[in-house]
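With one protein chain removed, the remaining protein chains of the complex are shown where they sit.
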Amino acid sequence: MSSKALLGIVAAALLLVLPLLGVDDYYLHLLIMGGIFFLLSAGMNLLLAAGQLNLGHTAFFGIGAYASGLLSLRFDLSPVFTLPAAALVSGLVGWLLGMVTLRLRGAYFVLVTIGFAEVIRLVATNWMDLTQGPLGLAGVPPFNLGAERFALAGKRDYYYLMVLLAGATLWVTARLLRSRVGRALRAVRENESLAESSGISAYHHTMLAMVVSCLLAGAAGGFYAHYITFLSPELFGFQNTVTMAVMVVAGGQGTVLGPAVGALVFTFVPELLRMAAFYRMLLYGVILLLVVMFMPQGLVFYLRRLLASGTPAPGEPTSDGAAFEAGAAAPAPDPALSLRDVTVRFGGLAAVEGLDLDLARGEILALIGPNGAGKSTAFNVVTGFQPPDAGRVHFVGADITAEPPYRIAERGLVRMFQRTSLFPDAAVLDNVLTACHRLARTGLLDVLLMTRLHRIEEQRLEDRARAILAFVGLSHKGDELARSLSCGEQRLLGLAIALAPAPSVLLLDEPAAGLNAVETGRLMRLIEGIRARGLSILLVEHDMKLVMGVCDRVVVLNYGVKIAEGTPAEIQRHAEVIRAYLGSGDALARP
Amino acid sequence: MKIFRVITLAALSAFAGVLAIGAPQAQTKTPIKVGLIQPLSGPVAASGSYITNGARIATDRVNAKGGVLGRPLELVIEDNKSDPAETRNAAEKLIVRDKVPVIIGAWGSSMTLAMMPLAAQHGIPIVVETSSSGKITDPKTPGQKVVSRISPTSELEAVGAGALIPKLGMKKIGYMAVNTDWGRGAVAAFGEAFKKNGATIEGVEYVGQADTDFYAQLTKFKAAGVDSIVITDDAPKTAKMLQQMKELGLNVKVLVTGGSAWPDSIIQLAGPKAAEGAMFINFYNPYDHAMAGDPDASKAYVKEWKKRNLPWIGIVEGMRGFDAVNVVAKAIEAAKEPTAPKIMAALKRIEMRGLYGLIKFDQNGQSYCNIIVAQVKDGKYGVVAMTPSSKLWEMSAAK
Partner (left out) sequence: MLAELVQHVVNGLILGGGYALMGMGLTLIFGIMRVVNFAHGELFMLGAFFLYTLFSLGGVNFFAACLLAVAGVALVGAIVERLILRRLRDQPIEIPMLAMVALSVIFQNAAILLWDPSPKTVRHPFSPVPLTFGPIHVVAIRVFAGAVAVALIVGAHLFIQRTRLGRAMRATFQDTDMARLTGVDVDRIYMFTFGFGAALAGASGALLGAVFWVYPAMGDLAALKSFAVVIMGGLGNFPGAIVGGLLLGVAESLGAGYISSGYKDAIGFVLIILLLVWRPQGLFGKKGLSR
């Protein structure tokens, strides 16, 4: 058994027997409060993994608390029903808020959530009939298991209930963060366009994280209501959210244990500082500042480093890595991709005008033209990043015009970006593994319950990722961070990421840019190898050696208009093409 | 920078170690611990600090006279950061770790309410020194049976000032109250009293705890043609309201309820011109010791407050802490041993004189106090009328 698992079992055992060891009520209380904040921080952490910082999180805590409190007070319902109901109420409100606000990003999302919590606080303070406002709700019934005679009595009972809730939270967040859901969330945070291109819907995944985090917050609120038995609008105060944010970030955001460590440390530290009397909060601020400045990755990260002994063993591949499923297995209608009369205008300027283009199955087609000819714009239209002002795009017979990028990727049309686009802070293997997202078939329930089906699928995806890395020649770099690769290697990784979702059509945007002759040659062989596996390829390139050497046909754009189409040899002799490239005579060097 | 990481981790581990050993407690057998929970940080830290200082003055005075049962009193002071959940944490610590037999606190009504169930569970009596919500002494509220409150509710205030209301000549009233349990409770109680005396309330405006600008509400009142404004709020906000009234050209009668704002504080914060004529419902007059239930204590209190250079504007709030400690000391004396059940029983039976007036608790744990209507006359402190606490008992019984 690994040392990590052993440590986990010891910790769990310790938690379970703690009350029996004579730990006094004060510390049990702190552990319970720490548990409540753990549920809150774990939720915030989950959403932050997707790159969204919800600084209104305490609103969902308060909503859960009041929901459970009011339901049990007004309707005489047992808390064993009202607590889950409260979680659902919070989750619902989170879903509604997400629908309105998740389109916002970064700083704006942060500020809207702050505003939302303030509005809720004011509603709770002023809606006297519902919440009794600042007078508060007293006499919330203590938690019971269905009837009053099964009420929880001492601290110990609440402690075990909290251990149950915390354990469930730990399980759920661990399952989500360590599976393809976590990979998808991190992908959205690190590089949203690339995630979308790999078939990951940013909106749906952030929404999932938001709803789960609000469910957890609502449960925490419900527990609080029946434990403290008194509710007042201070629950919605911004100070609470700041505390949670401290726990998440100083504990170690993005990790599973970070919120737990953060919640425990930052519940106990201010309490233990009570002995410092009037310097208490000042010292707390100083400690927090020190932790942030010298351990910015969070406590968990540094604790792991301290405890880690040597490098972790590299994962063993279970297949030979030579074969990986390409996308175009079934016969599909011809052409694989077609554009009809596509037009894009920016202001008065037509970037692309009336473009007709067909990509046959198994073909390698190049789209060339001087800079500003509209090639990247055409790509953006095809992959859903730019809706056209006119014209339609068809992919294996289906009309995909203006569909969102992740849907287009899900269909099997994937793009590799012009400038290096990766998930920089993830390992090379994880980059490819993340991009395999669309191939997963098991559902969320399988992820949460860690069924055998899911585990088999995860292994299969990992094998596939390794196979693709072997194909592009990056096997030896599997565990390194993507940001640490050389330019050429990063380009290969970009190609691997594009191959990961098993596309049937691959769009390559200047794949040879910045590569030297040797690297370009390698790339050419890779492209041929990709076609050999049944894919159709559309590429934009300036490197004529690659175009002439690898492509079946060439389409030439100039000022947004197609001026020529034919085999590489025909294009080389085409008068208008030569004129368009006037001044770049070396671009037409013979292969 | 690795060394700093190690230091920070070491500091955190030290706290963990304290967890194992336990926070150092001067467990010498001698002092009797009394818990005090107040907001010492956050937006109402000023009030918390006044009350804490009043409590300290009383504690030092008791100890100078030989303490209680031959042992010195020791105040164990905890900050609740103006928050109910923090109050609960503080109460847990005081009850479980410090094993205090009695707690004074916790200033705000929601803060006090948050710790009442816990105190009741452990049988620890609470002496409430400031909170004004009727809920606290309502038998239906969990934990009410351990509460002994020396501060009045807004209902009591209204009854005590009731005789005065017709004389004030307030007909069309605009009410500005802070949006807390205190403000809302006062509006309910005084609203009733005004209506009974034939006045109309043209409008009630609730202001936020941290608000500083009241032009909108005052403009509304001006347009409605009010002839008087009633305010329930702390001293700084009340002072601003009076100033802004003058700035807007709103020159009407002013009555301030609640006991925190008093002539001197408003004179200092708003200036004598803006404060002129305003009336205040207070529970203590530091200039006339005869009004207090215990004139000697009052003299000693004011003298010590000045000696310690404490802010003069806080003296009418500090007396809450002063009285609370004296009540506790008296109760422990009467109980003959510093245990919670005995102290609780002693509190129920207690009858003494404090700065609040005659202190004894009715069947709900509520005591009655002096109701003083003060006024700024010629830029200085003046008294309009007073209902002594004994009279208040009679009036309430008659209701």
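In order of appearance the chains are A and B, and numbering begins at 1 in each one.
Here, a residue touches a chain if its C-beta (ideal position, glycine included) is under 8 Å from a C-beta of that chain, and two chains touch if they have at least 3 such contacts.
The structure presented is a predicted model; accordingly, all values stated were derived computationally and were not measured.
Shown chains touched by the hidden one, complex as a whole: A, B.
For the chain missing from the display, the contacting residue among B:Gly108, B:Gly134, B:Pro263 or B:Gly314 is B:Gly314, taking the whole complex into account.
Interface note: of A:Ala11, A:Val100, A:Leu130 or A:Ala168, the residue touching the hidden chain in the full complex is A:Val100. In the complete assembly, the contact with the undisplayed chain comes from A:Val112, out of A:Leu71, A:Val112 or A:Ala373. Think of the hidden chain as still there; on subunit B it touches residues 40-43, 45-46, 48-50, 179, 205-208, 210-213, 215-217, 219-220, 222-223, 235-236, 239-240, 243, 246-249, 268-271, 273-274, 311, 313-314. Against the chain not displayed here, subunit A makes contact via residues 48, 53, 100-101, 103-108, 110-112, 114-116, 118-119, 122-123, 125-126, 238, 242, 245-246, 249-250, 253, 278-279, 281-282, 284-286, 288-289, 292-293, 296.
In the analysis below, only the chains that are shown with their structure count from here on.
Look at where the CA atoms of subunit A average out and do the same for subunit B: the two points lie 51 Å apart. Contacts from subunit B toward subunit A in the complex involve residues 1, 4-5, 7-9, 11-12, 15-16, 18-19, 23-24, 40-41, 77-79, 81, 83-85, 88-90, 92-93, 95-97, 109-110, 113-114, 116-117, 133, 135, 140-142, 179-181, 183-185, 206. Of all residues in subunit A, those touching subunit B in their complex are 24-27, 29-30, 33, 125-126, 128, 133-136, 138-139, 228-230, 232, 234-235, 237, 239, 265, 268-269, 271-272, 274-275, 277-278, 280-281, 287, 290-291, 293-295, 302, 306.
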